[in-house]
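I have a structure here, written as structure tokens, and I will follow up with some questions on it.
Here the complex is missing a single protein chain, while all its other protein chains stay put.
Per-chain residue numbering starts at 1, and chain names A, B and C are given in the order in which the chains are listed.
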Amino acid sequence: MTYNIAILGASGYTGAELIRLIAGHSAMKIAALGANSKAGQSIAQVFPHLRHLDLPQLLQIEEIDFANIDLCFCALPHKTSQEVIAALPATLKIVDLSADFRLRDPAEYKKWYGNDHAAVAQQKEAVYGLTEFYRKEISAARLVAGTGCNAATGQFILRPLITAGVIDLDEIILDMKCAVSGAGRSLKENLLHAELSEGYHAYSIGGTHRHLGEFDQEFSALAGRPVRVQFTPHLIPANRGILATTYVKGDAQAIHATLVQAYADEPFIIVLPFGEAPSTRHIRGSNFCHIGVVGDRTEGRALVIGALDNLTKGSSGQALQNANLMLDIEETEGLMMAPLFP
Amino acid sequence: MTYNIAILGASGYTGAELIRLIAGHSAMKIAALGANSKAGQSIAQVFPHLRHLDLPQLLQIEEIDFANIDLCFCALPHKTSQEVIAALPATLKIVDLSADFRLRDPAEYKKWYGNDHAAVAQQKEAVYGLTEFYRKEISAARLVAGTGCNAATGQFILRPLITAGVIDLDEIILDMKCAVSGAGRSLKENLLHAELSEGYHAYSIGGTHRHLGEFDQEFSALAGRPVRVQFTPHLIPANRGILATTYVKGDAQAIHATLVQAYADEPFIIVLPFGEAPSTRHIRGSNFCHIGVVGDRTEGRALVIGALDNLTKGSSGQALQNANLMLDIEETEGLMMAPLFP
Amino acid sequence: MTYNIAILGASGYTGAELIRLIAGHSAMKIAALGANSKAGQSIAQVFPHLRHLDLPQLLQIEEIDFANIDLCFCALPHKTSQEVIAALPATLKIVDLSADFRLRDPAEYKKWYGNDHAAVAQQKEAVYGLTEFYRKEISAARLVAGTGCNAATGQFILRPLITAGVIDLDEIILDMKCAVSGAGRSLKENLLHAELSEGYHAYSIGGTHRHLGEFDQEFSALAGRPVRVQFTPHLIPANRGILATTYVKGDAQAIHATLVQAYADEPFIIVLPFGEAPSTRHIRGSNFCHIGVVGDRTEGRALVIGALDNLTKGSSGQALQNANLMLDIEETEGLMMAPLFP
Partner (left out) sequence: MTYNIAILGASGYTGAELIRLIAGHSAMKIAALGANSKAGQSIAQVFPHLRHLDLPQLLQIEEIDFANIDLCFCALPHKTSQEVIAALPATLKIVDLSADFRLRDPAEYKKWYGNDHAAVAQQKEAVYGLTEFYRKEISAARLVAGTGCNAATGQFILRPLITAGVIDLDEIILDMKCAVSGAGRSLKENLLHAELSEGYHAYSIGGTHRHLGEFDQEFSALAGRPVRVQFTPHLIPANRGILATTYVKGDAQAIHATLVQAYADEPFIIVLPFGEAPSTRHIRGSNFCHIGVVGDRTEGRALVIGALDNLTKGSSGQALQNANLMLDIEETEGLMMAPLFP
């Protein structure tokens, strides 16, 4: 059986990554591509690297006939997404890659994103899309909210440790190094090659990054009490990858054992041998997440370092993994490609 | 049916690329990996990006039992390759990625590589591995000699034009821009990140690059008279990609029409609409080759620009395409993945 | 004596480069900075790397009092520059870095830039700013028109060869590799880090780049008959540098000797020993231009390769060199800093 797929927001990086992945998927066919600002163009004009594919022209979202669509990916900007999704057929299966349906509490949503939510009904219905921890809910969901890419990375590292109670909940620092594709294809001065390529810096400092909303929601729920991590992202001159250096208090060996056990059966989460550190270059372009653990010289302190590709496991790969579950396809289908190195 | 595959030279970049591609191939299984200098190590130690794969340990080549191997890729350094291949079972199907069997004339070989050939019998037997132009010979071959990555790029551009007689054979300039993975994983000062990353330069200038041996052999044979192109490679701070800007004399429209027709049925060679120029970023990590044609402001002069990934279409992808032919597998199997962008 | 300097267009890359250079100049003081779009901001906001300097706030150009300004650099966009300069005091010494006054013939200007010139009087008065070849005129000039960065590179290579008659004037190909800062600080999709950093491509192909106007004007004047070079620029993932690979017909040794002699007394133009090739990384951030010559394997053909920093010798360094001449300061003052490597 082949499912008909629509992608809204096909002219952005997560849209392109979805197309790349689905092009190698045995049970999906791209039936419609929506991209309002570039409607009327062919994919060869918008993404010349996809020109070998036989794909429909980009359309205005209103022009798309959703009657024969089995599942729709929304890779639209935040805020736009909730408006578009509110207007889609109420029975359409949707995987949303925006931030719009990640936070369950409308007040938290407003706190981090500044506006009232325009699709509260859908917000209630949405399932949080961190596949490895919400598999059952996702399989049964109509609307899945893809996680933030940083939020995914931090949760792969910390969820099992919080659940197992092997770290101090009040002393968690996430120092993340993020590649630039996470900022999307938007025209901003600080994203120009000449501005970015030979330096690096912290941004959204002091606990202001919106993905903290996801950390707060998920970690507090897991712990049964408020958890407030410190999180500082840094923009690195590379195109893909998130490296999360996590400073925690706890026994390093216990932490490692906990992660090894938690991910023993997971196809995409690989815990490295104790003492080894991952690199973003070793997961580039793939759906894998590598996690390493090492003890600090000061007893009782440990580093847990995670690496994943923000466009794949951090967004579009995760989205496809969820879509597979929602359509009852093998979860790993279309996602087992090896990383691209060098 | 699944074929057992051996890869010799598995710790280099073309070896890693072969593993990446074969990991997604439906009819091949990696049964043995040879890498003398790193024998005894696991692939996770040598190439951590491949650690998710279930692969045999690296072996000394002498340790490998070739009895149950259906096809062997040799991704060994030049000169080593001919010695190793001379000692392999005489019936073993081999795709060689080194320069050792590309030149048919032992004198030409010595001229460009400096030493007498150590496997003259095999040299006679070898078929030149430019798939699109030697398909029939490759299908029937026991030993196929992979082309140089620059040599492949230049030939995709020029072979149809020489055959069709639409360009001046004495006025051909190939100005190539080459990414650094083409130089392999060798420890040389000029390949260090700090040396290379913020500048670019020409190398092997003045007609001294060894791939000229292939151009001379192939173009002269096609034309039925000596053809001596000018070829200058430049090292660019990027990891993958060759961009060949070719300056020719001839009618740009006739040149474009010739290429369009020549590659109309080819799955991997894409001729762009007249006037468009390709970019290496649009073929990165894929087996595609993009070719663009434009007329210069001076009539009778044209630019033909080709782009391919030196590790994929320029070597390991080509090698797998040839292996598919030799094993009577669909030629495109394992090779249709989309480029990685951004 | 210290001269008061104004810089208009201080928020662009050539503006920043002027400030960097003048900060180390013993006889110039920056008295006014104009930048309409960022007027009211401090330099620390616009260019944090210059925050250690004691500089005036950015102003609207209209706010600047030119009464006490000894020389004004205009680093404004093309077309804006001619309008602004037409309105400046008629006795003010000006070095313009835009394209507006490079072409002497209004018809040629319109052909390449599309609009009628808005300051024809000033256009007549302007002296072409290629220092090494217009020194006397520049010393006496009120208005100097900085050259295009590609135009400078190509002329350093070709002017002595055309003058000496050692190359075939009808067979000149300039294949240039250009870093991205040459495109300025403008918000264009193809200048984003994620778009540009891992690939390279030709642009303005087929003889459409505007710097051809300068080549045509200058080379034809030198030769006393029309000269039409072929010129193809390529965008390379690096921030600074132009590498011009020039294919000519002529005797390589004669070409080398001509260049050695032409530049024997020049402080900034260095001709390498015969057979050596320059690299952009070796002139980065400096006012030097390196030129190398090598013979092709086909007799009578040669490569001449030049490298300079587009922001320094290609624009702001050239501008300062010219300003030194106009103010009767030592020509090399403020310009002898060594390149930054690695």
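To be clear about the criterion, a residue touches a chain if its C-beta (ideal position, glycine included) is under 8 Å from a C-beta of that chain, and two chains touch if they have at least 3 such contacts.
From a predicted model like this one, the values you see are computed outputs, not experimental measurements.
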item	value
Chain not shown: contacting residue from C:Ala16, C:Leu33, C:Ile85 or C:Ala119	C:Ala16
Options B:Leu196, B:Ala252, B:Ile291 or B:Ile329, residue touching the unrepresented chain	B:Leu196
Residue, one of A:Ala141, A:Cys289 or A:Ile305, that touches the chain absent here	A:Ile305
Positions on chain B where the hidden chain makes contact	13, 180-181, 183, 185, 187-189, 191-198, 237-239
On chain C, residues whose C-beta touches the chain left out of the figure	13, 16, 19-20, 23-24, 47-53, 181, 198, 239-240, 270, 278-279, 281-286, 288, 290, 311, 336-342
Touch list for chain A against the chain that is not drawn	173, 175, 177, 194-203, 205-208, 212, 228, 230, 232, 234, 236-241, 243, 245, 247, 275, 277-282, 284, 294-298, 301, 303, 305, 307, 342
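Everything that follows uses one rule, which is that only the chains that are shown with their structure count from here on.
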item	value
Separation of chain B from chain C, taking each centre as the mean of its C-alpha atoms, in whole Å	39
Chain A-chain B separation of Cα centroids, rounded to whole Å	36
Two or more partner chains touched - positions in chain B	198, 239-240, 278-279, 281-282, 284, 342
